[in-house]
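Take a look at this one; I'll ask things after.
What you see is the complex with one protein chain gone and the rest in place.
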Amino acid sequence: MSEASGPVLIAPEERPIRQVALLLWRDKFAFVAAAYLSIVAFFAVFGPWLVGDLATSLNLRLRNAPPGSIEHGWAFVLGADALGRSILARLIVASQNTLGIAAAAVCAAMICGGTLGLIAGYVGKWPGAIIMRFTDVLMSFPSLLLALVVLFVFEPGVKNVIIVLAITRIPIYLRTTRAEVLEIRERMFVTAARVMGAGSIRIVLRHVVPIVAPTLVTIAAIDFALVMLAESALSFLGVGIQPPEFTWGAMVALGRNYLGSAWWLAFWPGLAIMLTTLALNLLSSWARMATDPTQRWRLEITDKYDG
Amino acid sequence: MKRIACLPVAALAAFALQPVAAQAQDITIVLSEEPDLLEPCQSSRSNIGRVVKQNIVETLTEIDPNDGTITPRLATEWSQVDELTWRFQIREGVTFHDGAALDAEAVAYAINRTMDENLDCEVRTKFFGGLKVTPTPVDTYTLEVATDSPVPILPTMMGTVTVMSPNTPMGEPDREPVGTGPYKFGGWNVGTNITLARNEDYWGDAPDVANAAFVWRSESAVRAAMVATGEADIAPNIAVQDATDESMDVSYPNSETSRIRIDTMIPPLDDVRVREAVNLSIDRDAIRGSIFSKDVIPATQLVVPSINGHNPDLEVWPYDPARAKELLAAAKADGTDVDAEITMIGRLGIYPNSTEVMEAMHAMLQDVGFNVKLQMLEVAEWVDILTKPYAEDRPPVLQQSQHDNNNGDAVFTAFNKYHSEGAQSTMADDVVDDLLVRAGAATGDERRQLFQDAFKRINDEVIADVPMYHMVGYTRVGERIEFTPSISTNSELQISQIKMR
Partner (left out) sequence: MGQYISRRSVHGLVSLIGLLILVFFLSRLTGDPTNLFLPLDASVETRQEFAERHGFNDPLLVQFGRYIGDLAQFDFGTSLRQQRPAMDAALEAFPTTLKLAAVTMFLAISLALIVGALAAYRPGGRFDRTASVISLAGASAPDFWVAIVGILVFAVSLRWLPTSGTGTWLHWIMPITVLLIRPFGLLVQVVRGTMISALSSAYVKTARAKGVKERVIIFVHALRNSTLPVITVAGDQAAAIVNGAVIVETIFGWPGIGRLMIDSIIQRDFAIVQATVLLTAVAIFVMNIVIDVAYAVLDPRIRHN
């Protein structure tokens, strides 16, 4: 607070990692978000190994045990689910599947959508037209029907859910990329590169992709949450992740049956989804600010409103 | 500021909620699923039956839910003429809501309409599959019903055939049913409600309730909330975890029996010791009172005790993991591949907490040493696996299912599930086949005895399934009315049995 009298500039650092860390530390929200995500990522990698059988061992006597008591051990501090399993342990183990599915689906959608969008935007003509009509079809295709089709054609499993979620998210990346490419294509430097004889692929990779990518990453941060929720909705309709596999989304879907009597079954996994989304968004808006030369000053001063 | 702003909202809310309580003799019933039709001959489907059966359209006979005996409704008496023919005496002085008179001709029309293939009536496909039924009026109020093979329980089966007005077009499904019942069809705002109004010319006792409205909410918690707030008066079916208020929530046996079907044809489940081990691995007492209501009854067979043919002498499988392990070891010693992966197939939402119970049993079987894999499926895929024709190269399967028989007789259960030619049978046992065929043609004590023998053999020697529980449902009843649910509440909801307080 003593610094609130005026802006204090951070001297440009030589080592970039240290600089990023300092910028992060300046934005307390982003810092907390990064810390939270690191913890979740840690559990996603090591969780199943740390917790072991605790997440799957049944104890019907502890069915729906309420949270806030450590009478049955620390594992039950968040309560127990409908089969008396530790909710805390299940949250930890589920983080692997949850983040894995969401990340795989978002990345797949971003890569497919981005590539198709680049083609549609840069090449145009008939490939572009075909791709755009295909997108229109995809956007109006009911996702539940898609999920059922995938379910019937392939063996059930985690992979199916990823395919369905990825397909339903493709249009947003495709349309965004195409719109940006259409605009970039006409800009001076691209025209200049073309005049100078650079090949299409080279232009796209060198000049177009770097401009489009940040937008896509920003969308991906919000999409991550939407994908987790969509996965939950698929479980709710019976075509998502099914026991014995579980994710936060599936835990919420199952827990909703108990909202009237045991709210904690759906509350904790819902909170985990919500916090992860929040953290990703805070971090992505921080990253946007930190990489944008016109906005970066906001991070480099200590803001008096943020006391 | 905020607090002040809230006040008028609350006041308005209270004002706006008033009209919902409506007239003193009007009630609202909240069901889980809207009917797609109001076709009387589909009334064996619970979403249709709860609205129309015995409210708008009635049947010749009625099955007493308590003991499975047959009581008169639109028929006053009946007798068997010969092996293939029954004679029904139709009640006199009854008129349909549209003014048509009820006579033998009208009943014959209703039976013919129900048996018409173009209508895909469930009453026909479920109870009369493959049977040719010929009704012939003898005089104004006497009807003879002939069948092409002997049906000793035709009066029971007539408890499923609803009698609609002869003005209902043949071969065309109905959305505005006309019958003889204590209530007339009022209107149907698709997606919103169906209303029924008291039939002031009803032949029987005048019921208490003047108007009834049916509405639908698929979430059990919402249905329970509607009765709690007085927006509805009855929610006939809510989940056990929503039945939290003893003053409103009544449990009742809902005539359903849950089981796990064992595919006895596929190794390692073709070894009877393995099937017995499966049964001994399930701790039925742990599931009762936790995942399921404490009121469910551990089952020994697929029919409830009030059904003719239920065998009261069978014993519930004990929970004996040690013995189960011994049986598995013995089977293994004889060369049965007990380590082969067995697939447990469940169906989402088949009954409340169906996923939880499958997860619990999955864990119990794993504890004993079974190599089991759990798959929860949506209904279409589940049905494909449940019914014939089966896939040639299917894996060994333990399949979650539930059976509902509230029609008084074991024949509606036994052939389909256990005869080697039954549509859902996964066993072939000559003795059982023979018992079932003989039982189906027999009457009286002999019939009961044969069915009891069949169930004994199926459950003690063949071990064709894991009988779980005779299930209960929970009905939430509001404070304005009096209503006691019964075993038939699952398929019908007689508004005339509801009394206003």
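We just call them A and B in the order they show up, numbering each chain from 1.
Following the convention adopted for this analysis, a contact is a pair of C-beta atoms (placed from the backbone, for glycine too) under 8 Å apart; a residue touches a chain by one contact, two chains touch by 3 or more.
Just so you know, these numbers come straight off a predicted model, no measurement behind them.
**Student:** Give me the visible chains that the unshown chain touches, in label order.
**Tutor:** A, B
**Student:** With the full complex in mind, choose from B:132, B:373 or B:388 the residue touching the hidden chain.
**Tutor:** For the chain that is not drawn, the touching residue is B:388.
**Student:** Tell me which of A:54, A:158, A:211 or A:237 is the one touching the absent chain.
**Tutor:** Touches the omitted chain: A:237.
**Student:** Tell me which residue among B:138, B:170 or B:379 touches the hidden chain in the full complex.
**Tutor:** From the options B:138, B:170 or B:379, the contact with the absent chain belongs to B:379.
**Student:** Out of A:24, A:118 or A:132, point to the residue that touches the absent chain in the complete complex.
**Tutor:** Looking across A:24, A:118 or A:132, the contact with the absent chain belongs to A:132.
**Student:** Which residue numbers on subunit A touch the omitted chain?
**Tutor:** 27, 29, 129, 132-134, 136-137, 139-142, 144-146, 148-149, 151-153, 172, 222, 225, 228-229, 232-233, 236-237, 249, 252-253, 256, 259-260, 263, 266, 270, 273-274, 277-278, 281-282, 285, 294-295, 298, 303, 305-306
**Student:** Just the residue numbers, please: which parts of subunit B touch the chain that's not shown?
**Tutor:** So the residues of subunit B touching the unseen chain are 9-10, 12-14, 16-17, 20, 36-37, 39, 44, 117-118, 120, 122, 125-126, 129-130, 173, 175, 190-192, 215-219, 221-222, 225-226, 228-229, 231, 378-381, 383-384, 386-389, 412, 416, 423-424.
As a working rule, only the chains that are shown with their structure count from here on.
**Student:** Please report how many Å separate the Cα centroid of subunit A from that of subunit B, as a whole number.
**Tutor:** Going by mean C-alpha positions, subunit A sits 45 Å from subunit B.
**Student:** Which of the residues in subunit B end up touching subunit A in this complex?
**Tutor:** Touching subunit A from subunit B are residues 220-221, 224-225, 239, 241-242, 244, 286-287, 290-291, 348-349, 352-353, 355-356, 358-360, 362-364, 374-378, 381.
**Student:** Going by the contact rule at the top, pick out the subunit A residues touching subunit B in the complex.
**Tutor:** 56-58, 60-61, 63, 82-84, 148, 151-152, 156, 237-239, 242-244, 254, 257-262
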